[in-house]
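Up next is chain A:
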Amino acid sequence: MLDATDAQDTLLEVKNIEVIYNHVILVLKGVSLTVPKGGIIALLGGNGAGKTTTLKAISNLLHSERGEVTKGSILYRNRPVADLNPSELVKTGVIQVMEGRHCFEHLTIEENLLTGAYTRRDGAARVQEDLDMVYTYFPRLKERRRSQAGYTSGGEQQMCAIGRALMSRPETILLDEPSMGLAPQLVEEIFQIVRDLNEKEGVSFLLAEQNTNVALKYAHYGYILESGRVVMDGPAADLRENPDVKEFYLGMSEEGRKSFRDVRSYRRRKRWLS
Partner candidate 1 sequence: MFYREAGDFKTSYAADQQTFPIAFDRYRYWAVLAIAIGVVPFFINDYWANAVLLPFLIYAIAAIGLNILTGYCGQVSLGTGGFMAVGAYASYKLMTAFPDLNFVLVVLLSGGVTAAVGMIFGLPSLRIKGFYLAVATLAAQFFLVWLFNKVPWFYNYSASGQINAPERTIFGHAVTGAAASPTAKYLFCLFFVILLAVVARNLTRGRIGRSWMSIRDMDIAAEIIGVNPLRTKLSAFAISSFFVGVAGALFFSVYLGAVEVTEAFGIQKSFLVLFMIIIGGLGSIFGSFAGAAFMVLLPVLLKNVMVGSLGWPTDIAAHFEFIIVGALIMFFLIVEPHGLAQLWRILKEKLRLWPFPH
Partner candidate 2 sequence: DLVFPSLSYRTGPYAANGIPFADGYADYFTLVNERDGGIGGVPARVLECETGYNTEKGVECYESTKGEGALVYQPLSTGITYQLIPKASADGIPIHSMGYGRTSAANGKVFPWVFNYPANYWNGASHAVNHVLDLNGGDLSGKKIALVYHNSAYGKEPIRTLEELSAKHGFELSLLPVDHPGQEQKSQWLQIRREKPDYVFMWGWGVMNQVAIQEAANIRFPMENFVGIWWSGSENDVIPAGDGANGYKALALHNTGSDFPVFDDIQKYVVDAGKAAGAGDQIGTVLYNRGLYAAMLAVEAAKKAQEIHGTADITPAMMRDGMEALEISEESQAALGMPNFGPTFTVSCENHGGPGLGAVQQWDAAAQTWSLITDFGPSDMEVIGALIEEDSAAYAAENGIEPACS
């Protein structure tokens, strides 16, 4: 399942949405994308491109930031998500891992994880099983399970946020910068988990990620966002070979990877559009 255009299996469809913050700041200027069932879709783009905004629009969280979708539509299983409130959305199987962790500071790590299972109705035993699963994924969390989340390190909080989302047994996960602040092996591990869940349990992913390298390695399909527009999309493998993507997102030039020390001119800025 690698072809996003395969329509009958489309889970999530974002059609040409426009998002405005505070009634005046236009941020997304017509973004369309599709997440097929069982797909891992990467959303790439520089700072401020609108990745987070897109994800929030999907999970219906814009409202609380005084943003709104003014044009276009978002369909999940052919139902407009605008009709669902965030908690119903979680019940239908869409969960978001928010940028910047957002753990419940005063709750312990374990309580944080358990709130992830808030919408589940399949009994404490199943929840406990999943808790153990999360602990096997992130042994560090197990060590710190009794600590208040507010006092754990940045990476630990990130693990907690991801683990919390897993606890809801979702069908689709929206991951906003999962690799942020994680140590390198953990980044790989996280993406392994993504692939695992995807292959074994058929969970679909939409991930906004800055670490293009890894993202494109694991994703099936990618969209590149610039200034609130999709400027390029295609199967991950194709994107990896695109020279522009190579240069700006993967840090490769013709000669291969160059050293950060040697990047002399940072004033160069090539954009597809702006």
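In this section, a residue touches a chain if its C-beta (ideal position, glycine included) is under 8 Å from a C-beta of that chain, and two chains touch if they have at least 3 such contacts; residues count from 1.
With respect to how the candidates were assembled, all candidates are chains of the complex that A comes from, given by their letters.
Keep in mind the model is a prediction, meaning the values are calculated, not measured.
Touching chain A in this complex, out of the candidates 1 or 2, is candidate 1. Those residues of chain A that touch candidate 1 in the shared complex are 20, 22-24, 26.
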